[in-house]
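One protein chain is absent from this view; the other protein chains keep their places.
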Amino acid sequence: MNKGNLLALVLAAATVVLVAVGTVWPVKAAVFYAGGGKEGLLRPSSTPEEAVENLGTQIRLLAWEKAYESLSNKAEFTEPEFLHDLTGYALSLRTYATLDSFEVQPLHQSATDAEMRMKLRWSTVVGTFQDTRDLRVVKSGDHWAVDWPLVKEQHVPPQVIPVNYLRWDVIYRGAGDDWGSQDVEAPHVRIIDMHPVNRAEGVVVMGELLNEDVVPAFVSVRATLLAKNGSPLASEGSFDMISHTLLPKQVTPFVIRFPDVDLSQVGSIRMQPLSVLVSASADPVIEVQDQKFNPAPGASLTGQLSNQSGQVVNIAHVLSTFYDKNGQLVWVGGQYIDRALQPQTPVAFHIAIPEDLAKKITNQRTVVATYSSGSSL
Amino acid sequence: MIKRILVMSCALALPLAALADQPTVQVKPPELQGSRPLEKQTEAAVIRDYLQSWKSLRSAFDLNQPELLSPDFVGTAREKLAATIDQQAKLGIHTRYQDRTHDLQIVFYSPEGLSIQMIDNVGYDEQVLDHDKILATKRIETRYVVVLTPSDVRWSVRIFQAAAK
Partner (left out) sequence: MLIGLALAAVSMAPAQSVHMSLPPSVTAGSAFSIPTAGSGKAVLYIVGQGQAIRRDVQMGEATMFPAGALYNAGEYLAILVNGASTESAGFYVSPAPQPETLGFLAKPSRLPVGIRGGISGAVYVFDTYHNLITTPLPVSLELANASGTMQSHTITTRNGVAWTTMDSAAKEGPAKFVARIAGVSSTRVIDQVPGDPCGLTITARPNNGKVTVQTAPVHDCSGNPIPDGTIVTFTETYNDQQSTVDVPIKQGIARVDMPAYPGAKISVASGVVAGNEIRWGGGK
């Protein structure tokens, strides 16, 4: 037997041994990903922490029925209500979110009950969001069970909300090369403010874009950083940090990030606003109520969004522009709202502001980009 | 006999000349009618793209491949040239063009920026061949009226017409 055959024999034998070991003593995570043995990830709820961790695991595994059954106060609401509390009552970012991880912090504990803080980190197509719940955990016999603080959806009383439904439709020139034929003019947009800042993560170019036309525009902004010798360093677009649909005379902030570039390398910045005429609707109107700037530490802008129209807004993206006392742009921040905006029902938002910039801020302006199922952004 | 030798010499020499010979290009300062100022960069780009279009034209007519006209020619110019190449191919002939001199002047830049008109006093050799047999060779001096329009990344010839000198 030559060395090659011997090596092949050894590898085959090792493979057989490993398969046998994996089958007889499987790793719990591997069993889960193979589609079985989910209960193996759970432990007996012999402490408040274990009860909350088990609930978190069941939520992550989408084992709604088991999660609901484990609750101590399940008589107070139905399983669908529990499910809707977690995944949203209407189509929203929560609907397709998956629980990425969770964290449990004990707040208080006695022999018969405890208070625990559960931080749920959900993954969505636009990033992660955190849902924090303070849970009461009660001892029931030899185990602990969670008292779930259900957030019930506020129901708007049945009513008719009159809307003068205003929208623009566009008929474009057809295909073909009919040179000289007239086409509809692209909306005229203008960058009215631009401010680059150097951050630890790289250069951030912020600004504001105005639709100065009388028609709606689908907009985006591209920036190219030029070195001092004029050569391009990097080119990036505003991606989602902009309100893409801009109605006449509406202003949106924008943010363009250049990771791993230092402002000292930059000689100049070439800005390229892009606009396309689109069909759009002037509704819904979203009021941004009770905006409050909270200074450092934990600098933030908080407030509430109120959907003044009669249609459900499935996804809302809040964008705030912060200015100093001279009206100069200091920072642009944003937050996606994970729940749908029901008509006339305020929903809170919270936009974090870098601590070092917070002390310069004296004023802000907030806009809301919305998406409703069946319409465009 | 002498004529036949000369013709054969030309048949051999012309393809080589086409490779070796670059046209002599003279550019007169623009004499613009139109309210839109012409930037130097635009002028340079228009002339560069126009001269490139002659290269495409040469290849397309010699090889009878109309697709070589894109993207240098668009619209009417492309349709007319492509139709001629198709006609040539059906007749079993092909044409070799070799531009020798260009005397260029931009004369119009439309106010909305959608067209530039150029006059080109051009000298070129034209050789018509039936497969490999030369049917005729002629040196032509003429005046072209050319209109170029912007596309995504370049200027393309939209009107390409020899005018009476």
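Which chain is which? They are A and B, in the order written, and residues in each are numbered from 1.
The rule is short, and it goes like this: contacts are C-beta pairs under 8 Å (C-beta built on N, C-alpha and C of every residue); 3 or more make two chains touch, one makes a residue touch a chain.
Note that the structure is predicted; figures quoted are calculated from it, not measured.
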Note = In the whole complex, of A:S123, A:S235, A:Q250 or A:Q265, the residue touching the missing chain would be A:Q250
Query = Given the full complex, what residues of subunit A touch the hidden partner chain?
reply = 164, 166, 168, 179-180, 182-185, 192, 210-216, 247-251, 282-283, 285-293, 303, 308, 364-368
Absent-chain interface as seen on subunit B, which is shown = 3, 6-7, 9-10, 13-14, 17, 33-35, 57, 61, 76, 80-81, 83-84, 87-88, 91, 93, 95, 97, 107-108, 110-112, 114-115, 117, 119, 125-126, 128, 130, 135-140, 142, 145, 147, 159-164
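Here is the rule we use: only the chains that are shown with their structure count from here on.
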Key: subunit A and subunit B: spacing of chain centres that average the CA atoms, whole Å   = 57
In the complex, subunit A residues that touch subunit B = 177, 179
Key: Residue numbers on subunit B that touch subunit A, as the complex places them   = 74-76, 149, 158
